[in-house]
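Yeah, one chain of the complex is gone here, protein chain that is, but the others are all in their spots.
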Amino acid sequence: MDEALARAWITAVAEAVRAEADRLTDLDAAIGDGDHGVNLRRGFDAAVAALDSLEPATAGDVLGKTGTTLLSKVGGASGPLYGTVFRALGKTLRQGGSFADGLRAALDGVQHLGKAVVGDKTMIDALSPAVAAYAAAAGAGEAAAARAAADAAAEGVRATVPLRARKGRASYLGERSIGHPDPGATSTALILDILAEVTSGDVTARGSAR
Amino acid sequence: MDEALARAWITAVAEAVRAEADRLTDLDAAIGDGDHGVNLRRGFDAAVAALDSLEPATAGDVLGKTGTTLLSKVGGASGPLYGTVFRALGKTLRQGGSFADGLRAALDGVQHLGKAVVGDKTMIDALSPAVAAYAAAAGAGEAAAARAAADAAAEGVRATVPLRARKGRASYLGERSIGHPDPGATSTALILDILAEVTSGDVTARGSAR
Amino acid sequence: MKKFINDPANVVREALAGIAAAHPELRVDLEAQFVARAGAPRPGKVGLVSGGGCGHEPLHAGFVGPGMLDAACPGEVFTSPVPDQILAATRAADAGAGVVHVVKNYTGDVMNFSLAAELADSDGLRVETVLVDDDVAVEDSTWTAGRRGTGATLLVEKIAGALAEEGAPLGAVAAAGRLVNERSASFAVALTACTTPAAAKPGFDLPGDEIEVGVGIHGEPGRSRQKMRPAREIAALVVDAVQTAKPIGPEPLIVLVNGLGGTPLMELYLMFGEISRLLGSAGARIARSLVGNYVTSLDMAGMSLTVCRADDELLRLWDAPVRTPALRWGA
Partner (left out) sequence: MKKFINDPANVVREALAGIAAAHPELRVDLEAQFVARAGAPRPGKVGLVSGGGCGHEPLHAGFVGPGMLDAACPGEVFTSPVPDQILAATRAADAGAGVVHVVKNYTGDVMNFSLAAELADSDGLRVETVLVDDDVAVEDSTWTAGRRGTGATLLVEKIAGALAEEGAPLGAVAAAGRLVNERSASFAVALTACTTPAAAKPGFDLPGDEIEVGVGIHGEPGRSRQKMRPAREIAALVVDAVQTAKPIGPEPLIVLVNGLGGTPLMELYLMFGEISRLLGSAGARIARSLVGNYVTSLDMAGMSLTVCRADDELLRLWDAPVRTPALRWGA
């Protein structure tokens, strides 16, 4: 991933989150406190603003800056968690690791922080299979790997529907959390879907659509 | 008016107020605070209970007791006003005056207390013409006079509709009080209508319907 | 309607039982239906009694205690208390120096309190009445019922209460109360109607994009219905109404931004921010302020602004110690 792609990704995510904020918020209203879309919109808008003033830099810098911005602007559960994801990606790339390594570090970081495992009905249910799928498809190139990750994440979201939540606010609902997709898993799938789009070349289309 | 008729009147009023409480309350919600029916129901139920424990007595005693009970149980504007009406009736009858005299004293008492005149959109708009009609028809007998009073009161209620209130809570609405009948005028007409019914002999029917 | 009640007919009595259980420092007479300070009144102190319909809590029972009321008599919801009840509260508050009645200007309240005052008078008890009529949404005229008593009631009770606590005589306590009322103006806006337990449905229907402007505290509709608008415009509207009715000069102000019951404190503070900015840029000086739900209208979402043009003495009395369930400082 180069700087341009990293910037394109974050910019396109901000746009997608803006477009999908209401849906994410509604999902969170059903089994949480109804702010997930608002939280992410605030965070990614701030990240785009922060990148605007970032001097020419590496992809690692771009993603790292995104992580620290999310951490300092989002709050709630998703702020530290997505902050960790992007900081881990940034740090790995800056240290010369691959994007697959970065994703692995992101997953480790989120699990270290949130203590959730697959099946707890959290973003882990999307992130974990996505990380594995990316690694498995890495040989086929960035675009194919990203598409595989996005598809695995989407599948992971669907798998959260019948689950009873054990982590996050949805866990307070007990049985009543069953039958709804997890908002954080949904946003993870969205972010990876955007990654697949931008790596496959749709980046300019999206970028100029702003 | 004898004791039996006085008792029958109050008993039948309590019943009618219970039946009409929601309507009176709705009228009051439109231009006041939505408690007129509740207030009168509380008051007349208490009056009936007070009469139950009243030793054999005169009509004046019955109406006087009703007045003091309303005064001590209703509160709001209608408590003192209707308390005054029935105390004045009771006092006049006890002092040997006629029912027409009693009504005149009631009107004076209410106007002394509330300072309202005809056209202010209050119970005065029903009571004042009713008192005049009763006096004018007094020669035709109790039943005819009561019917004349009730009809005049009903006409007075209709006349309140286009008025802009100058007294009571409805005055706070200014122009917006126009187009609604006054709740207190409505209850005055109801009370007099019941009087016409009981004096015309429907008393036993009503009494036994309890 | 969903409310934490058992039977609409018993709401007031049962709420009083709760007040009794929660406040051992108060004496609640469930029979005569009044709330007084526990213990006998301090000999020679002027008594301060207020009352009115329930549904405005913490007003009035929440303001009983040292530095404020001696007794409060709550009527049924939105219905003034009855004369017997007011008389009982007056007796409980009397310590030989007379009693001041703080009465909000509503036909029912005025009549019931004046009947009670007559009864007290025949008992040889001196009563002075302070009429509160601060709501400038209502046109004032000798031909009408006049202006309503709303938010300024709190200020009157606090300041007259402080003076009474200091041992001032009956006339002086009443005069201070009247002065506060004269110097005060209030204006309220509602975002929703309220629901009384007895009526069991909202007092009026209000479309989702409209507000009632110039409402009172009894769930009645206001002077006009207007389009919903941003907080800063509503703030301008209420400040303007208050300022037009009683122009604000260089006096130090006591400002109350009051919630009508259903509005979160967060919004009240936001409104106070807007209002203080507006008053400030008009050259006014806010010397004291209070933000919260004090003079409410059941579950109505809305707010009222009360501005009192004070002076050093009124500020001193405002600052004096007060120890009641709902207002407490310096003691």
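Chains: A, B and C, in written order; residue numbering restarts at 1 for each.
Keep this in mind: a contact is a pair of C-beta atoms (placed from the backbone, for glycine too) under 8 Å apart; a residue touches a chain by one contact, two chains touch by 3 or more.
All of these numbers come straight from a predicted model, not from anything done at the bench.
Touch, as defined at the top, links the missing chain to these shown chains in the whole complex: A, C. Interface note for the absent chain: among C:I234, C:I254 or C:C308, the touching residue is C:I234. Here one chain is not drawn; of A:A47, A:V62 or A:A77, the residue touching it is A:A77.
One chain of the complex is left out; on subunit A, the residues touching it are 25, 29-35, 38-39, 42, 71-81, 113-114, 166-169, 171-174, 176. By the touch criterion stated above, the residues of subunit C touching the omitted chain are 1-7, 11, 14-22, 54-55, 57-58, 62, 77, 191-192, 208-209, 211, 228, 230-232, 234, 257, 261-274, 276-277, 286, 289, 291, 293, 296, 298-299, 301, 303, 323, 328-329.
Just so we're on the same page, only the chains that are shown with their structure count from here on.
If the chains shown are joined wherever they touch, the resulting network has some other arrangement, not a path, ring, star or complete graph.
Among the remaining chains, the Cα-based centre furthest from that of subunit B is the centre of A.
Rounded to a whole number, the gap between the C-alpha centres of subunit B and subunit C is 32 angstrom.
Here the spacing of subunit A and subunit C, counted between their Cα centres, is 53 Å.
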